[in-house]
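Please find one structure pasted underneath; my questions will follow.
One protein chain omitted, others in place.
So, chain A:
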Amino acid sequence: MMESNLIRYVSKFRELGLLGFIIILAIVIQFLNPAFLTLGNLSDMLKNTAILCILALGMMLVLVTRGIDLSIGATLALSGMITALTVSAYPGLSPFLAILLGIIVGSACGVILGLLVSKVGILPIIASLGLMNAFRGMTFWVGGGDWVSAYQMPDSFKGIATSNILGINTLVFIAIIIFLFFYYFVNNTITGRQIYALGSNPDSAKISGINANKVYMLVYTLMGGLSGLAGVLWVSKFASSQGDTASGYELTVIAACILGGVSINGGVGKVIGVLLGAFLLGVLDNGLPLINVSPFWQMGIEGVIILVAVLFNTEIKKKVEKNNRLRRVI
């Protein structure tokens, strides 16, 4: 009884620890540059972190099933490029349809990966690595090597990233909606719990009647759809679409998940944790330029923080596992 209380305490402490870490970091940055905790800067930070949050939530589900998706940066670029080309050809297109188009393209990419992983049984890391190159190549091909620039996009499309809904920036608003959906989905739906069951023990999950292929298809399609959405938001936010948009961004997204306590070994990951993980990276991206550290240090500091978080995660995990073993003996 006491032991299980301890587990609960420790696993709760993980998120508290992350939150505490962010607060300490914020205080340090604020101390070095008082411009940090201003309304303007915080709103910049939220806007810049929204896309990362959206992607990290999708990636969490993929990681929970013991998978990984390295193709999301390329999917993002492809759907962003296709949408940008479409709105430049049809400037009258409603922004909603533009977003829908991005989601459809992204989902299609996700379905391909899902099929490869579930039906064909290729390791997710290999399948997504292959598709990453294929999608990136397609982005160059679709765009003909050219960029789509700000003047080619209608104002309504660029307005997606700058407009407000209920007084909240649209990017942040969309991220909040997706967060709420995920929170409900993973905690309160049968499918949501099946994802975790499959991740923590695939064999017993299959025996207990969970359709593994269906779950794999679902998580990769969802991830693709979110990447497609993020692609539209990205292109709208920066008002430019290039062949190498978000190149390497998948690693930032995976880093946010790991910081948030998602285990690469599957089965473990909380929505709140992922949100905090993305925030931590957001604070670093926003804060480090403010305190004027040299660009060499900037990368180094980010790396060290990620390492510390991973070490912390492993320590906690060891404790929990040891605890589980003890219980089984008794």
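Simple rule for what comes next: a contact is a pair of C-beta atoms (placed from the backbone, for glycine too) under 8 Å apart; a residue touches a chain by one contact, two chains touch by 3 or more; residues count from 1.
Rule of thumb we're sticking to: contacts and distances are computed from a predicted model.
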Listed names "Rhamnose ABC transporter substrate-binding protein", "FtsX-like permease family protein", "ABC-type multidrug transport system, ATPase component" or "Acylaldehyde oxidase", with the criterion being the UniProt name of the chain not displayed: "Rhamnose ABC transporter substrate-binding protein"
Contact residue for the chain not shown (choose from A:L18, A:M138 or A:I306): A:M138
Touching the absent chain when the full complex is considered, from A:N48, A:T86, A:S156 or A:N323: A:N48
Touching residues on chain A - with respect to the absent chain: 33, 35-36, 38, 40-41, 44, 48, 116, 119-122, 126-127, 130-131, 133-134, 136-138, 140-141, 143, 145-147, 149-152, 162, 234, 238-240, 242-245, 285-286, 289-290, 292, 294-296
